[in-house]
Each structure stands twice: as C-alpha cells, then as structure tokens.
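Heads up, one of the protein chains got dropped from this complex, but the rest are sitting where they should.
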Amino acid sequence: MTLGFYPGCSLKGSSREYAESVLAVAKAFDVEIEEITDWNCCGATAAHNLNKELSLALPARILSLAEKQGLKEIVVPCAACYSRLTVTKHELSKDPLLKATVIEANGLDYSGSVSILNIIQMLDKYITPNLGGRVVKPFDHKVACYYGCLLVRPHEILKFDREEDPQSMDILMLKTGATPIDWAYKTECCGAGLSVSRTSSVGRLSGKIIEDAKDRGAEAVIVACPMCHSNLDMRRDAINTFLGEKVDIPVLYITQALGLALGIDRKKLGLQRHFVKVTV
Amino acid sequence: MAEFEPKIVAFVCNWCTYAGADLTGTSRIKYASNVRILRFPCTGRIDYMLLLKAFDEGADGIIVSGCHPNDCHYTSGNFHARRRWIMFRSLCDFTGIDTRRIKFSWVSAAEGAKWADIVNTTVASIRELGPYTEYKIVANNPVKEVSHG
Partner (left out) sequence: MSKIGVFVCHCGENISATVDCAKVAETASKYDGVAFSVDYKYMCSDPGQSLIKSAIAEKGLTGVVVAACSPRMHEPTFRKACAEAGLNPYMCEMANLREHCSWVHEKGEATTEKATDLVRILVEKVKYNQSLNEIRVPVTKTALVIGGGIAGIQASLDIANTGHKVILIEKDPSIGGHMSQLSETFPTLDCSQCILTPRMVEVAQHPNITLYTYAELESLEGFIGNFKAKIRRKSKSLDEKLCTGCGLCTTKCPTKKIPSEFNEGLGNRPAIYVPFPQAVPNKPVIDRIHCTYYTKGKCRICEKVCPTQAIRFDQEDQIVEVEVGALVIATGFNIKQTDFFPEYGYGKYPDVITGLQFERLASASGPTLGEIRRPSDGKIPEKIVFLACAGSRDPAKGIPYCSKICCMYIAKHAMLYQHKVHSGKSYVFYMDIRAGGKMYEEFVRRAIEDDGVNYIRGRVSKIYEKNGKLIVNGADTLLGAMPIEIEADMVVLATAGIANDGAEELAQKLHISYDPYRFFAEAHPKLKPVETNTAGIFLAGACQAPRDIPESVSMASGAAVKVACLFSQDELTREPIIAVVNRQAPPAYSSCVGCFLCVSACPYQAIEKEEIRNRNGELIKSIAKVNPGLCQGCGTCVAFCRTKSIDIQGYTHEQMYTEVLALLNEY
C-alpha cells in the first residue's frame, strides 16, 4: 500500500533534513511514499486565531486532495500540521453543517476517510515491527525525548499516548539501543511561534528544556516537531545567553536517530544541516 | 406540513429506569415529549406481547429499559428480559416487524441525562423512519377479523 505524505512548509524549508530522514528511513524499509499533489499550508498557528472556518478549510483541502488521489492513509511528520489536520477531521465529523460550508469553500469533496498518522504512529506501524536485526549501529547514548505541546495534545481528540507523561518516543528510542532518561521537561513549551518575534522568550523557555536535559546527563535531545527543532537548535545562541554557558547537546529528529542506528549515511539524513554540530 | 410526531411507548422498570427518568426531571433536563412511560416492577415482568399490542394500537416506536446487568433489584429479571429480547428480536425479524423501532437499553437510577438522550435519539430515529404505516395497514385489515375467528 502507498502511504501518503504531507510535508507542510517546514519540511520543505527550515527542516529539510526532517523530510530527508523520514524518506530515507521509509526507503530502507520499502515503504512507498507518495506526496499529496498541490498541497497547501495547514494554517498552523495563525489561522485558528483569526477565522475558525478558514482554519478548518485549509487542512480540509489537504485531506480532500489526499482522498482525490486515492490515499487511504497519510503521514504528517510535523507535529503542528498533524495537530491541525487531526483537529479538523474531528471537528468536521461532529458538525455536518460546518462540513458542508468547508466543502463549498474548497470546492472539493470531503468524506473524512483518510486516516492521519504522526511520525511515531507511522514508525510504530511500518518500521519497528520489522526492526529486528536491522539495527547495525545501536544509538548507544543517553537521550532526552522531547514531545513538546502538539504531539500529544489535546488528548480528547488525538487519543495518542498519555498527555502528562508521554512514553511512545522513549519506547521507540529504546529499540534503537538508546537509553532514554527520565526528565521533567518532556511536554513544556519551547516558545514555538515566538521563534522569530521574541527570541529572548525562546531563549528562556527552550533554555530551561536544554538545561534540564543537560543536568540529567542527556547526550542528545530527540524531537518529532520542526518547530521544537528550530527553537532548540537554531536558537541555541539565545539559549546559551540565557544559560550563561555554552551547551552543545545536539538535537536530532527521531528519524535521524533511527537512521543512524540503521546505518544510513549521515548526509542522507541531513545531519550536516544543523546549527549545533551533531557529534553523536 | 407539520413535522411527523411519533408515538413512543416506554416500558420501564420501577427501580432503575423509572427512577432514572425521575432524576431527569429533578435535574430539569429537557427532552422530546413524544414518550409515554409505563411502569413495571421489573423488565423481567414485561411480556413482549405487550410490545406487539402497542404496535397494534398505533405506536411508532418502543423503548424497553431497565437496570444494567448485575444491578437488577430482583437479581436477575433484567437478564431474563435481555434473553427474551434476543429471541423476540429474531421472531420480529422473521415476521417482518421492524426491529429498528424497538430500542432496548439500560438506564440506571443515576443516569438522568442518559434517559433524556435515549428518548431524544429514539424520537429522532423514528421520525426518520416515519409513521409505522406498514404495521397499521396489516393491523387494520379486515383479514384480522377472519384470522381471529
């Protein structure tokens, strides 16, 4: 079966390495990936503050296109996109009137038949069951798995993992040979959208995350969201200013860490693109 | 044209669903007024011939509701009702009585909101099905006189 792929804007821009590593891992396991044609922005944080219908129509268009393309299942690696798409599907399933409005606005049929996977669900479904014997270079490091806000919330809608103390990334990392640490900042906010507008706030919020990971001996932070990655990696100068010291713990996408364990070439995983040099 | 107002008869037990419907009242939860409740000591007392009689007399839908499994005031009446319902449903399916018009459920004395919900969803689904004219035609057919001797 072909797995649909919605990259969203991040994976085409600032976090190209996330897309590269997702595709590299999928390829290694012969999972056929097909990008949704003519996809648009999910609306992310901006739309739902302005206009509810717009914030649902944008993701609904993506899902309509996937339906039209005959896709039954899509993977959405970006946690923000995943949240928007899942929330939209949920809202439209509850409210036929809203659904009709959205269909009319988009001019595209929408049935809600496409199932949406986040990166963890995708790996758990297609990769980890076949992992046996494929880990050639165990990722033998202490890692802090950082979930952020959007991967597990709101629980009522996503129904994925436990919201206060999620475990799914930790369990996955364990399978790559890593040692996940028990730490306190798994689901704290990294500063998210303030990345551009208020770098100092990001420095403080992300700083606390990096500090706790460092204090508890993490050798790498593992993420599954481009926004988290930007803040923890690209804004490291602001973080270090806040902490008053130079912390150089690298931040890896879960697919990059998995890729390393599988022995995939570092370049193919886009590790050279990071701001904080990946030494692990 | 005025909307079709279905006639719904509810056969309920005294201890759970009747009390649950009382709680709906005490909680002032509003629901459709199409339902008329008949009180039985226990769902185990409900003779399913009464359901046929209700259709005979023009009911469009029926609710049967009692205590949840294991909660019966009389230990096991609701289990008898459930077992009988399974048999009765097959009989209905066989004879062509529309079992979508019979809602079988459990409502405890603490589930006032659930009672309102069951009435509302039943009224909505019966409204969608329309009046039970098929049954009424058969029930009012002169053949009835002959078959009854």
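By written order: A and B. Residues from 1 in each chain.
The criterion applied here is as follows: contacts are C-beta pairs under 8 Å (C-beta built on N, C-alpha and C of every residue); 3 or more make two chains touch, one makes a residue touch a chain.
Since we're looking at a predicted model, the values are computed, not measured.
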item	value
Omitted-chain contact residue, chosen from B:Asp71, B:Asp98 or B:Asp117	B:Asp71
Positions on chain A where the hidden chain makes contact	162-165, 182-184, 212, 215
Residues belonging to chain B that touch the chain removed from view	5, 7, 9, 14-16, 18-19, 21-26, 28-31, 33, 36-42, 44-48, 50, 53-54, 57-59, 70-77, 80-81, 84, 108-111, 116
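Following the convention adopted for this analysis, only the chains that are shown with their structure count from here on.
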item	value
Approximate Å spacing (C-alpha centroids) for the pair chain A, chain B	50
